[in-house]
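Removed: one protein chain of the complex. Kept in place: all other protein chains.
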Amino acid sequence: MQAVTPTTTVKSVTSRVRIARLSAVAVLAAAVAGCAQDAPQDTWDPAGPNAQKIHSLDNVVYAIAGVVGVIVFAVLSVAFWKFRDRGQPIPEQSHGKPALEIVLTIIPAMILIGVAIPSVSTLMALNKTDDTECIINVTGQQWWWEVDYPVQEGCGGIDEPIVTSGQMVIEAGTKVLVRGTSRDVIHSWWIPRLNGKRDMVPGRVHTVRLEADEPGIYAGQCTEFCGLSHANMRMEVVAMEPDDFAAWKANQVEAYVAPEEGTLAAEGESTFVAQCSRCHQVDGLTDNDGELVIARPDQNVWSGAAPNLTNLMTRNTFAGASWDLLSNECRADVWEADSADVGAAYLEGVSESCLNEVELREWLRNAPAKKPMYTDPESLEETNGLPRGMPYLALSEDQIDQLIAYLLERK
Amino acid sequence: MAIIERPTESPATEAPAPSASTSYGYLRRPVETKGWRSWAFTVDHKKIGIMYGAVALFFFIIGGLEAGLIRLQLAGPDGTILSADKYNQMFTMHATTMVFLFVMPMAAAFANYFIPLQIGARDVAFPRLNALSLWTFVFGGIFINTSWILGGGADGGWFMYAPNSSVPFSPSNGIDFWTLGLLITGIASLVGAINLIVTVLNMRAPGMTMMKMPIFTWMGFVTQMLLLFAMPVITVALFLLMFQRSFGATFFSVEAGADPLLWQHLFWIFGHPEVYIIVLPAFGIVSEVLPVFSKKPLFGYPFVVFSGAAIGFVGFGVWAHHMFASGLGPVSVAVFSVATMAIAVPTGVKIINWTLTMWGGKLKFTTAMLFAVGLIVEFTIGGLSGVTHAIAPSDTQQTDTYYIVAHFHYVIFGGGVVGLFSGMYYWWPKIFGKMLSETLGKWNFWLMMIGMNLTFGPMHIIGLQGQPRRMYVWTEYRAGEGFFNLGFWNLVATIGTFVLAIGVFFFLINIWVTHRPGSKTPPAPADPWDARSLEWITSSPPKEYNFARTPVVSDLDEFFHRKYEDVGEGDQHEYVQHMTGEEVIQNEEDNADLNIHLPAPSYWPMVLAFSLPVLAYGVIYSTLLILAGAAIATMAMFGWALEPADAPQSDYDPTDDGGETSKELANV
Partner (left out) sequence: MSDSVITETAPDAEDVVDARPDEHAGDDHGHDDHGGHHSSLGLSNIKLAMWLFLGSECLLFGGLISTYMLYRNRHSANLGPDQLWDIPFTSASSFVLLTSSLTMVLAVSAANRKDIRATKIFLGVTSLLGGLFVAGQIYEFTTFYREGLGFTTSLFSSSFFTLTGFHGVHVSIGIIMLVATIGMLQKDKISGDKAEAVEMVGLYWHFVDIVWIVIFTLVYLIPA
């Protein structure tokens, strides 16, 4: 037998193979153990029964994957070590052992059948819709979510529809059924700590269950690529105690109170009517003639919708939940509050001293500069001249001052 | 009679030259054997293979630069290297380039070069169609990339979901370039598939039954079958999209009552088989490499063959696992979920057989072998995360996060690309007659392995921590703290990319060092690895006619069995080498065939291919160009049809030494 092959430094190479393999295992193990507490969208930190069901299934699945991986790598490492070329004779030219093959084919098949059963039953449980206690509609559009509460007996009773955006307020411990659709392209609704995601497709209504065990703020993100500002299309679910939720509902339907004559806010009101109300609805707002002002976003925005600003300052974030309405200090008061206090802190809303004025001003000064949107008047040919998003409005700093004063009263 | 590569010893026995050879079509056939023309108009499957590979490598670098920009943008929160618009174009084009312009053509390069050699054929069944495939791919690839300078690349993501791909949502021409470009490269794939399937079915050397075919050829064959049936589906989707964007149809307009899920179904019916189109050639390569460097036949050859076929088959029935969150309804989701799990079984068969091939072997860790082993390790990681996606409820947490990005880069890069690199090192001496440096090769391997795990390993964490994919920025607020925080791991992934890029760079250096003018690298031995299959029973690089004599096959691993003899008794085996590889080859040369006819080069494939981008620019910009493209295409097709398959004898006579051919009419 003569060696026809150029010899290589077998020894050092094999040890390096092992290091690579070990580090690969380590990475996998790290992923398997990945349940750090802090990222708000951590998928392994369920905060409600739906996400919990998935997580329980995950535990099994990831464990099996991990074990299979470890076995494969262990066998491989033994093979590398044991059968490396040390001048042994040419091995038997055997073409395999069918019996062994069949056994080794059946084992994975059995494992997979074992996994398939619980996964199908979890799937069915997660798709139940007949036991929910509260219906909330969400509608995606480039690049924010509208959230509305239809009149119903659920949710502790809703007599007047509530429309808001970016943040969905729910009662902790209530089984919520989210019904979603879209006004333009496909978006995907995802609150990782409460449930998996569901695409919201134009022309169709899809449902997803949500339930939070404890009051708290649960972060989410649109997860279907929906164009330019897909990255800036976020959302939050705010879960609160029943009393707080009732207070929130009541506040949302309170009648409009016009700003006092002569204040900055009153000037803001007229600026708003002039500049903003063609897109943004403020319920109860009247113009100089006392006529109700009805926004016509369907004629002014390509998706046909713009956020309802009636109660803007009861929310914490704006523009697809991408920026805070609260300044950093005040933000911490809400986001880092104990579970029991979250509701109350949230209900405080945004006060003048807490307003994140810098970013709201930037937004009003030039929204598309803050958040990429297709609003350049020169390239709106394909959308009949309608912007996709909030356009640049060339407001003066004075107008912005007035508008901020006005908006601060929207709570 | 055309190219006569060696003098006829007994001309009298030759049949008279066919009368058709006096017919010229429009132009005489090109006859150059040197210079750029000998490449541009060649129909030699080996030259075509090399060009496929070179162009694919070029696109790999383009796709890699795009990946580099993506990672730089994401290295920290609120990245500012790319605008949102450019970022969206970047990942769309990155994926398109890598999938359609790198991995698929690179696999086609290997298939082109080695399938005929592995089955003992002199060329593919349709050499001119082969050239057509090459040039359609090249022109299609260039066409797609010209979008960068003509208003920006496609920005809808590589699966281009409707309705986001409609004009109001993507007014630039990027998606038009993408659609038309993929239609063009689709022609390349379809034509190539037909060609290679016929080659495999019909042109095997005597004695080579299907179950004696080298495993790379088998996997290539399954891949081409997948292409044959998957390409038409995406073709339909692309046509619908083109009609939507360019001619006002409303296939995906919800206002008109369209169902946006139609696109998803059409895309993924193609898209899932596509991922196996990416990985099966690599599986074929490592199934060649592992036995050679284990000195054992592939364990369970029939199982590997049938599992490959099963993967191909089942692969057509699992597409909706990309749509678990699309709202299909729980019953369909359950069915597709279980079907997807089923595909892990045949894939597992492969992993198990590779492992058992090494078990009990005599392992030599050359660079090619290291890459093969690297594939097993990395692909298993990716495959196992794939199984976690198959669990539909789990997938609703994973889909569209970086956990998916981790999965598919482990299978695509760790499986597909690593396998292709294994093939490069293994077959380089065969193709170019020189060995790549093993030292540089090991640097290449280790940097690529470390780089890929640093790049894609952390993406498991990033994804499970909830970072969605396709986001041009991520924000500090959602990054978390502690060991699993997104900031750290995004940075690691970016650093990993550069390690990976340096690894790839070593490959380029290796090529340069080996082939630079004045390089001292000696010619490679004829059988450097003590190989086992047919492609090695000929000189390296092979002559134009591949084999001095059409080999006659009696064994799987024919070459091994010609070199070694089992002198053991009963259950005892002892192998003695009774011939070296050189001697086997010499033996073939000594008994060389007479009168080898090869197809002559042709202009028409390139001309026909060229008409396609002209047509496509026409669809985007002007009807005049459509007419021009159609005119070129018509001319090319008629020229092609009228052209005799061989050049007339006078054009291409042998010279006295029997080696080089004369070039007296070379400039027609």
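Going by the order they are written in, the chains are A and B; count residues from 1 in each one.
In this section, a residue touches a chain if its C-beta (ideal position, glycine included) is under 8 Å from a C-beta of that chain, and two chains touch if they have at least 3 such contacts.
Only a predicted model underlies this, so the values are computations on that prediction, with no experimental measurement involved.
Put simply, the hidden chain is in touch with B once you look at the whole complex.
When the missing chain is restored to the complex, the residue among B:G49, B:P599, B:P613 or B:G629 that touches it is B:P599.
From the options B:I50, B:I70, B:L134 or B:A237, the residue with contact to the chain not on display is B:A237. Note on the undisplayed chain: of the listed residues B:T146, B:T550 or B:T580, the one touching it is B:T550.
Listed residues B:F229, B:F498 or B:F610: the one in touch with the omitted chain is B:F229.
By the touch criterion stated above, the residues of chain B touching the omitted chain are 15, 18-21, 23, 45, 116, 121-130, 190, 193-195, 197-199, 201-204, 206-209, 228-229, 231-233, 235-237, 239-240, 243, 247-251, 256-259, 262, 266, 545-546, 549-550, 552-554, 562, 587-588, 591, 593-599, 641-646.
The criterion applied here is as follows: only the chains that are shown with their structure count from here on.
Separation between the centroids of chain A and chain B, computed from CA atoms only, is 37 Å. Contact residues of chain B toward chain A in the complex are 83-85, 88, 155-157, 161, 163-164, 167-171, 254, 257-261, 294-303, 325-327, 330, 333-334, 337-338, 341-342, 344-345, 348-349, 351-353, 355-356, 358-366, 370, 373-374, 376-378, 380-381, 384-385, 387-388, 391-401, 438, 442, 446, 449-450, 453, 457-458, 460-461, 464-475, 477-486, 527-530, 556-557, 560, 564, 566, 573-577, 580-581. Residue ranges of chain A in contact with chain B, taken from their complex: 1-2, 4-8, 10, 13-14, 16-17, 20-21, 23-24, 27-28, 30-31, 34, 36-44, 51, 53-54, 57-58, 61-62, 65-66, 68-69, 72-73, 75-76, 79-80, 83-85, 88-98, 100-101, 104-105, 108-109, 112, 115-116, 119-120, 122-124, 126-127, 142, 184-186, 188, 190, 192, 195-199, 201-204, 206, 219, 221-232, 234, 302, 322, 372, 374, 379, 381-383, 388.
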